[in-house]
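Only one protein chain is missing from this complex, and each of the others stays in its spot.
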Amino acid sequence: MAGTDTMDTMLDILLVWLLVGAAMATVMTPRILWSVIGLAVTSAVLTILMFRFDSPLAAVFELSVCAGLIPAIFISTISLTQRLSPEGMAERRREKWRRFGLLPVLVILVGVALMQVHIPLDFVAPPAAKETDVRNVLWHVRHIDLVGQIAILLGGAWGVVVLLKERKRAA
Amino acid sequence: MLSLLILVPLAGLLLLNLPFTPAMKRTAWAFAFTVALAQVAMVLVAPAAAWSQQGFLAQYFSFGLEAKDLTRVLLLAIGIVMATTLMVGRSMITDDRQQFNFVNLLLVSIIGMNGVVLVTDLFSLYVFLEVTSVSSFILIAFNRDLGGLEGAFKYLILSAVATVLMLTGVALLMLVAGGTSFETVAAAMKTSGGITISQMAVGAFVCGLFIKGGLVPFHGWLPDAYSSAPAPVSILLAGIVTKVSGIYALVRLATSVFPASGAMNEVLMVVGAASIIVGALAALGQHDLKRMLAYSSISQMGYIVLGLGCGTPLGIVGAVFHLFNHAIFKTLLFVNSAAIEQRTGTTDMNRMGGLGSRMPVTGVTSTIAALSTAGVPPLAGFWSKLIIVIALWQAHDYGFAGIAVLMSVVTLAYLLLMQRRIFFGKTSPEHAGVREAAAGVVVPELVLAALTVAVGLLFPWVLNTFMLPVGGIFH
Amino acid sequence: MNESILLIPVLLPLIAGLAVLAIRGPVRLAREVVTLVVMLANLGLAIYLFGQDLTFVHPWAGVWGGIAMEMALRVYQFSGFILLAVAGFSLLVALYSWKFMADRSYGNQYYGYMLISVAMVNGAVMADHLVVLLFFWEGLLLTLMGMIAIGTKDAWKTAIKAFIIVGVTDVCLMMGIALTGWLAHTLRMSEIAAHPLSLAGLGSVAMIFMTIGAISKAGSMPFHSWIPDAAIDAPLPFMAFLPASLEKLLGIYLLGRITLNLFALTTESWVSTLLMIIGAVTILLAVAMALVQKDYKRLLSYHAISQVGYMILGIGTALPVGIIGGLFHMINHAMYKSCLFLSGGAVEKQAGTTDLARLGGLASKMPITFTCFIVAAAAISGVPPFNGFFSKELVYDGALERHWIFYAAALLGSFLTAASFLKLGHAAYLGKRDPANEGVKEAPMAMLLPMIVIAAGCVLFGVYNPLPLHYLIQPILGEHRLEGHDFAGLPANWMLVAATVLVLAAALVNHLVGVKRSGSGLGAADHIHHAPVLSTIYDWAARRFFDPYDIGMAIVRGLSLFLWGIDRFIDWIYDSFIVTLTTGLGWTVRLAHTGNYSLYIVWSLVGAAAIIAFLMRIL
Partner (left out) sequence: MLPDAPELLSLFGIGVVLTLLVGFYSVLTSQNLIRTLIGMEVLTKGVTLLIIVVGYVVGQIALAQALAITLIIIEVAVIVVAVGIVLCVHKHTNSIDTRDLGNLKG
């Protein structure tokens, strides 16, 4: 989907703003639930961007895992942990601008500053990849990473077993 | 042949946990122990052929693994520390359910560490670092007490920061080099090593490794994680995890992948010196034994990075030799603290005293370890520190050499202070009935102490067979 | 006649002294007999050697820096004369102390040290190599300290005082010898004498250093303060033996050798004026102190110091008449001073005390001692027929020729000397007898004999003065220096003689006035003592303000306190400062770890930003 120039750059800028806006929304909302939903939205925007960069497989993965699985985990955690009392929520809302007021200012400032900075890309461009299919890359080139992933998932499983399983005697 | 080092523990992990083999669960510890000892044996005895990549497995699993001399030293250390942790774990974790989980997590950890040490790809290095870290998080929080949880959470958060830094580094290096394997990056670095992007990438990646290695400005998590972890886990952490995930990667990348630049050496030296100073000073006034040993680890890690930073082959040899020695005597110190914790139930030095008469073996071995840490001849620590100081001297970094020597005096101070507060003086009433630690703890103590003394005495042999080839990393 | 005979005067008394020291137990008289025999042998040998010119050279310690180190002894006219004098006096004192030390417990130590001292003095006098001279010179220092220490119970303090004073000045002597050796490229005195060193530049410094060594041994002003204390504490024969005679002889002998052989002293050079000033000052101040003394022995000791002033003044004039006068005065002084001390010893032995207030009217009880005292006192005061008068006349002649101020000082010195001895004689021997010493008898013959002999010597050297001058003193200068003068016989300058007689008469009148005013012999000098200005100076002197030894000791104490402070400070640095610094730093570092993980993250990010910026060469 390599678009024409002005139209695409506009789209890109919009997407970037959308991404940063969603991230800021996730962080600044007083209610934790909205924060998780904000995270899902950020993930969705990232997926769109990935499609824009024609990396569909990663996009689907991102969507299903980061927009689906992780928010689910967070929501279950929130339900397990104690809900904020109403006056706690009111107090949180009042406090919101005090604690997070600085963020948008900082973001705008840094954004403007980065526009001025120009990092020279004065290096010889590396050769394009011969292997274009993700599946082959993943299986043949990134062999060892799969083993790593298996190991880390097993580790994660053990984490759940060790941390959450009821033990006969209290730890 | 190399891939076995990763596949065997993985296979074992899977087999042990298949639902229909309850009998296998009891053999879990034995399996893990044999894996560790096999690794040690493989490094010491294996023929040269074993180290290459071919063999019938190769065509199925072309992992791109490689084991130069530096890796063999690390594998040996991993094997030794893993065996010690297993033995101490077995004698300290009585509940067999817990022990089974403990062993499994150790297997995950050994997969991760072997992976880190063997892999030749930046991203794979990151993956296996994460594997080791995840298993460490869980091991630290193993007892589910608030302290352990706090230590684990801090380590986790700082690891997340390290991840961000490292991945940014990898991404930018991919931009410059078009790939993430060591060869492509090294080649790219030779041509366009000096440009801003690659310097930024290298800086980011190295800072990620500093956090994993627990060097000074990035060391916040280390004392909390070590002191709050259960006894056998802190042995594993202090002994090898930080070294493999932090220092090994630094040595490997600084020497063969990233461009050897004066600025990078300067950074390494400054961070090393800062670690030595802050580590030693903070350790001086500690009350908690494990926290003091944690700060002592930071200080000794500083020595290693200082040696690495002076850029000469002798410096590298000194750094790697000190890394190996430190793995041995720091593990011994933590095993001693585990023994004390097992018997007295506390690691607060104020409440200890006069344990020397009741726990003679622990006393003697911890004295050996303390003296070796401080660099007292003829023990192992002395030789490696000597090489580092000589390397610094030859590289005309007199200031840093001065700091190294001066701080070893402070090291000797707080270690002897520790010895005095724990083992000498009158026994406090609450520890009257204390006996020597269990066999599972005493045996590793003796083995490690013997190893420290042996390395110290047989220093010429050790230097020639193991260490000098490491110096050959350059050519 | 091989030259090794020269070793005997050194070795014989030395071995005898060591033997006497080794004798333990109550072997009656063994010590005294051995000492007397050795002294006799020594005198005989000295007589035999007198007038001969023998040199004994034996290589000793190879060549150091081009200067040969060898054991060189030489007897020639000057050293022969001194050897003879030393042998004579030591024999007489040995005879005297036979009776005096009979009842003392430390007898063998006393005799041992005496014999060793004689050996050392013989060695020093005969030494032709400066280092050999130094070796014996230091040996004498040890025996000096030893003999003082065996005196009264707390005599060791004075012994240490003497040791330090003489020790320090000996260091100056050493430096002087080193400098001379370096300048002359040889340490053999005879070789240096061939062409004496000029006083330009370092030469004068070397001479000053060696002169300090010489005059301190002789006991002149700045280095004198141990002698009066020793008079009280040390056994009396010691005072007669060393400070009175041997030390003076040796000290002035070296001064003579320095001015005559080692350096070309001329009247113009500032060194001679310096010597004359020291001489004059010593005369005046010492005799002023002597005047007010209330103790027989202390009074005599101060006189010993002031008489040295005459010798130094004489030699300092660098004129033949002055030098001859100085040397002649040296031998005369040795005689009458030791005679006075011996008389003091006799009084102390018989009357049990030397405090003038408790003495008086002993003349009838101890007639011989009194007559010897009268002869010696007259000699020291410079009364005409006696030897003192002739040598003082020569010194006056030399001093006047140089400058009238020195002559005036010397004359005033004589006046005060005469006054103080009149006071001493009157208080001790004349006047009404104190009831306590009714039973006083004359001193035993053994003590009287030496006094009589010396007194006779004083008369002989006075009346027939060409004997000492022609045979003993004048050959020292040799013909070319004398320029044809012959100083023997009556003094040439009559005006000087008249002045001296006048001064003596004035002293007598002053004494009578003093006696009438104070009513007792002892108070004769009180009117001077309490004069307006003088009394304050006397008080200060009494409180030891002027004693260089005490000043030196105060400086040493201050210095040690200061160094002790520095040492404490350095200890403090290591013991507490560095320890607290490290623990403090440790505490602050620990404080920085607040346990809050976001702080740790901030550290990490700031660290990472710094490193990346540094690597990108921004920083």
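As written, the chains take the letters A, B and C, and residue 1 is the first residue of each chain.
To be clear about the criterion, a contact is a pair of C-beta atoms (placed from the backbone, for glycine too) under 8 Å apart; a residue touches a chain by one contact, two chains touch by 3 or more.
Treat the numbers as computed from the prediction; the structure is a model and nothing was measured.
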Fill in the blank from the handout: Contact partners of the omitted chain among those displayed are A, B, C
Exercise for the section: Looking beyond the chains shown, say which of B:13, B:28 or B:172 touches the absent one. Expected result: B:172
Exercise for the section: State which residues belonging to chain A touch the missing partner chain. Expected result: 5, 9, 12-13, 16, 19-20, 23-24, 26-27, 32, 35-36, 39, 42-43, 46, 49-50, 53-55, 57-58, 61-62, 65-66, 69-70, 73-74, 77-78, 80-82, 99-100, 102-103, 106-107, 110-111, 114-115, 118-119, 121, 125-126, 128-129, 131-134, 136-138, 141-142, 145, 148-149, 152-153, 155-156, 159-160, 163-164
Problem - Contact footprint on chain C, counting only the chain that is left out - result: 590-591, 593-598, 601-602, 605
Practice task
For chain B, enumerate the residues touching the unshown chain of the complex.
Solution key: 123, 127, 130, 133-134, 137-138, 141, 144-147, 149-154, 156-157, 159-161, 163-164, 167-168, 170-172, 174-175, 178-180, 223-224, 227-228, 286, 291
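Everything below uses one rule, namely that only the chains that are shown with their structure count from here on.
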Completion exercise
Among line, ring, star, complete and other, the chain touch graph is line
Practice task
Average the CA atoms of each chain to get its centre, and name the chain whose centre is farthest from that of chain C.
Solution key: A
Exercise for the section: Measure off the straight-line distance from the CA centroid of chain A to the CA centroid of chain B, and report it in whole Å. Expected result: 32
Exercise for the section: Two or more other chains in contact with one residue: find those residues in chain B. Expected result: 196, 200
Exercise for the section: Give me the residues of chain A that touch two or more other chains. Expected result: none
Handout entry: Of chain C, residues touching chain B in the complex
Key = 582-583, 585-587, 589-590, 593, 595, 597, 599-601, 603-608, 610-612, 614-617
Problem - Complex contacts: residues of chain B adjacent to chain A - result: 6-7, 10, 13-14, 61-65, 95, 97-98, 101, 104-105, 108, 111-112, 115, 119, 121, 123-124, 127-128, 130-131, 134-135, 137-138, 141-145, 176-179, 184, 188, 191-192, 195-198, 200
Completion exercise
Contacts from chain B onto chain C in the complex sit at residues 153-154, 157-158, 161-162, 165, 196, 199-200, 202-204, 206-207, 210-211, 216-218, 220-221, 223-224, 261, 263-264, 266-267, 271, 278, 281-286, 410, 413
